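A single protein chain has been omitted; all remaining protein chains appear in their positions.
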Amino acid sequence: MDLFFSLALQIIYGVANLALISLGLAIVFGMMRVINLAHGEFLMLGGYTVVVATNNGVNIWFAMLVLAPLVVGIIGLIVERCLIQWLYGRMIDTLLATWGLSLLFIGIITSIFGASTTTVISPPLGVVKIGEYTSSGYELFLILVVIALLILVYLTLRLTSLGLVARATMQNADMAACLGISTSRIYMLTFSLGAAVSGLAGGLLAPMTGVLPNIGVIYIAKAFITVISGGVAILAGTTSASILLGGVNGVISYVTGPTFGEVALLFTAIILLRLMPTGITGRFFRKSQ
Amino acid sequence: MLKREVVLETRNLSMHFGGVRAVDNVDFQLRENELRCLIGPNGAGKSTFFKCLTGQLVPTSGDVIIRDITMTGREPHDVAGLGVGIKTQVPNLFDGLSTQENLWLSASRWHADKRASVLVKETIERLELGDIRLSVVGSLAHGQRQRVELGMVVAAEPWLVLLDEPAAGMTEEETYKTAELIKDINQTSALIVVEHDMNFIRAISNIVTLFHQGAIFMEDTMDVISADPRAREIYLGHKT
Amino acid sequence: MSISRRSFLRSTAGVTLAAPALINSAFAASHGPIKFVSILDQSGGLDIYGAPMVDATRMAIDEMNEAGGLLGREIELKVYDPQSSIQFYTQFATQAAAGDKADVVHAGITSASREAIRPTLARYETLYFYNTLYEGGVCDMNNFCTGSTPAQTVEKLVPYTMKKWGKKVYIVAADYNYGHITAQWVQKYVRDNGGDPIEVEFFPLDVTNFGPTIKKIQSSGADMVMSALVGGAHVSFYRQYAAAGMNKSVPVASTTFGVGNEHKLISAEEGDGMICAYSYFEEIDSDANRDFVARFKARMGADAPALNELAARSYEAAYIWAEAVKAAGTADRMPVIEALRSGVAYDGPSGRVDIEPKTNHLNQNVYLAELKNQSFNIIESYVSQPPTDTLMVCDLVANPDQSVFKFENGLKAAGIDI
Partner (left out) sequence: MRLYGTFNGTLVTAGLAIIFTLLAPSIFQFFTIITLTQVIGLSILTLSLALVWGFGGVLCFGQSAFFGIGAYAYSVAAVNFGGSTGAIFVAIFVAAAFAIILGYFVFFGRVSDVYLAVITLTVSLILYSLMRRTSGPEYKIGSALLGGFNGTGSPPLNMPGNASAMLFPMQTFYVSMAFLIVAYVFSGWLITTKFGRVCISIRENEVRTSLLGYDTRLYKIGIFGISAGIAGLGGVLFCVGVTRVTPDVFSLGQSALAIIWVIVGGRATLIGPVLATFVLYFLTASLGSQQLLNANLVLGSILVVFVLLVPNGVVPTFSKLFEKRRAKRYSRLKEHRIKMRKHRSA
């Protein structure tokens, strides 16, 4: 029974992990229909922000929760102004440009920090006991953070004027533009917000995985598949796809080992996309966010 | 006069979007060499009906039958493959190609190269496209693009023509010419024309089908319909 | 010079094709600089291994040149970066052999890269050194493999840690040839020492979430974990393992932790207590090593990476090659191979190393060390260990005309049943 609970917790963590690495991408995709292939590098930059900050004596919580989203958010803003804004409506070109950006970021970070960076940070919370099994307290914390983050995004969309405008833009960008909403400003804010969420995610994961210039490559494929499987609805899509794919991965990994866990995840996604080419939410939750 | 053969028919055709019944149980018949206009206010369902005919939409229930073949749920290319010429509401052209090349693509679909070239030449004369023959259609004005698309339909020599708002965005003169052209096409083929422009309809059609709330409200000559107070109300609101 | 060579090639293209080796010897200059080519990844995913190896190689060559070169000739070092991509390995190896006419090529990190270039270098008769620890099994007259192999390290590590921690061993390994073969040796030695290898699990190199496995280790009742995890992504295992509090209750031993300087990448609390086995540690307590480390740090300054077996062995391999050149009196391939195989030895930072002639592998010291506060404390050392695994399948003395990789299909296919 204890094993069951601790295993269930593990699978929930797997789901939360998937949601965490995908949310930033989902925000940008859901609101702007921009598939940001440099998303993995935003996560990576978040991680580096935390590592550099803590190596210079900054408190780790401050670095993870404030600095990482702030720094990456600003980077996202710059990227949007310099690159993305010229490519709206050209989906394929955006895909290509962000791909180039991803290589560029990896190159820049490798040039500055070298291939590997010493990290002295470790998950800052102790161990939680479930019966005779132990779980990482930090993993529990991450699950809570993901839930909080999802609620926060929901409230932002529901209650703030930015959210209202954003929802309008999501439903019908042309109409929103006709109503005098500055889509350019909305897009700029959205992209920056998405980048900030990615930065936060990267920062939070850094103590668990460490940082490498090309760690984004490991994340991007999974985040990508989660978001595409979820469809354009940011919250419903990310959540449902994370639960499905994370659940499959967790269960299969435990039963047969990690080799087939990831393969199962990818296969689930492909079958899903064949059945529902516009993602889960494109099929079931047309009106959700 | 003998009743001519039915070439296009719908039986109990319905198309629902969520709770909205855009097309509701429509029975419709078109006979050989007939020219029929579909009219109705915005949202009456005529465009949805049209898209069900062309295969762009798959109806929720009911059947579309063209020349005794059930075409329900078939792809647009299957419909076109029966020799039906289709013009969509928004002009669908090969924007990177010249007018002539667009026409040629259409003509060569059903005819050998030699015959296709002749057809292209004829079409250019018939639609007076000579001055924009070599222009890239992406750079043409809306009305000209409409004409090129009509030309693409004509160049294939279809026996049945489905036109969605062929006169939209045309100048008065162009509209007049288009009406003449449609009457000309009608010499050899049956037509269904979806249109808003009353004068245009008056110019080309004898029998008109009036759509209202997804169903056929009445089918008669334009004169009768304009005289009918309920039809006027539907079409023009309460302004009468 | 180069022009005449090119025009010669042009006119004799047909001959060249038939016997590329002919030109090599015909043009192998016996004067001018000796050409030493290094092909190691300095970008892409493998750079954490490749960069320190290149630094150490540069240092060795610079030192030799400062000391007057070899046989009175300067050594010209050419370094290529294949960017962690196999196609560039083949390209640069061809360039080194057929273009640069290298006297020796030191190259390769992954077994895939070695297997891609080994045939090329054999075809163009260019002496080849492979200085990475690997799964063993290369049996090739032209190829000297100087890294440690699993039998050398695992044989020592397993009995020591089992005695210390317990007999139930949970094995986690990277999912590729090296991991599979290492895991097999671990299983063999665990059984030989009366223990129980309760589970073996393999991880693709890009896995970063080890949660389910950590839970499995907890529920398995293992006494210890043997890790043959490899690469940057797998460092996550040690972090997550510590975060679950497991490193205190079920300790970890490894023959792969540390070559990518992983012990510097994770914190002291996460790493303390791990026991690792290599043929070199920066902390080896000998004059030769202290001197080596001091020179390396002085040379590299503040950015000096930690020294590990890969870097030290790259340095030592350059030197043992140089010893053989001196002994042979020429840099030509065959005399140097002869010299290497006839007992040339080098006293390097890891201790005395020499070539084991049946396998062209290295007899080398093996050390066990415990990780404490991001550095290793040597706890055991074993002098001049032979490459026992490769010896089981390879005898170049009896059958010199070989160029095969015996373990490509695993141990069983090579006739080793364990």
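The letters A, B and C name the chains in turn, as written, and every chain counts its residues from 1.
We adopt the following convention: a residue touches a chain if its C-beta (ideal position, glycine included) is under 8 Å from a C-beta of that chain, and two chains touch if they have at least 3 such contacts.
Being a predicted model, the structure only gives us computed values, none of them experimental.
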Touch partners, limited to displayed chains, of the chain removed from view: A, B, C
Residue in contact with the excluded chain [from C:G69, C:P119, C:G273 or C:P357]: C:P119
Contacting the left-out chain in the complete assembly, out of A:L3, A:L70 or A:L83: A:L83
Residues from chain A at the interface with the omitted partner, ascending: 35, 83, 86-87, 91-93, 95-97, 99-108, 110-111, 217, 220-221, 224-225, 228, 259-260, 262-263, 266-267, 269-270, 273-274, 277-278
Interface with the undisplayed chain - residues on chain C: 6, 9-10, 13, 16-18, 20, 42-44, 79-83, 85-88, 90-92, 94-95, 97-99, 110-112, 115-116, 119-120, 175-177, 179-180, 202, 204-206, 408-410, 412-413
Residue ranges of chain B at the interface with the undisplayed chain: 54, 75-78, 80-81, 83, 86, 88, 92-97, 101, 104-106, 108-110, 152, 156
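The criterion applied here is as follows: only the chains that are shown with their structure count from here on.
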Arrangement of touching chains [line / ring / star / complete / other]: other
Most distant chain from chain A by Cα centroid: B
Inter-chain centre distance, chain A versus chain C - centres from mean C-alpha coordinates, in Å: 38
Between chain C and chain B, distance of the C-alpha-averaged centres to the nearest whole Å: 75
Centroid distance [mean C-alpha coordinates] between chain B and chain A, Å: 48
Of all residues in chain A, the ones touching two or more other chains: none
Chain C-facing residues of chain A, complex: 3, 6-7, 10-11, 13-14, 17, 110, 114-123, 126-127, 133-139, 207-210, 212, 214-215, 218, 250, 253-254, 257-259, 261-262
Chain A partner contacts - residues on chain C that touch it in the complex: 42-45, 47-48, 51, 175, 201-204, 206-213, 215-216, 218-219, 232-233, 235-236, 239-240, 242-246, 249, 260-261, 264-270, 303
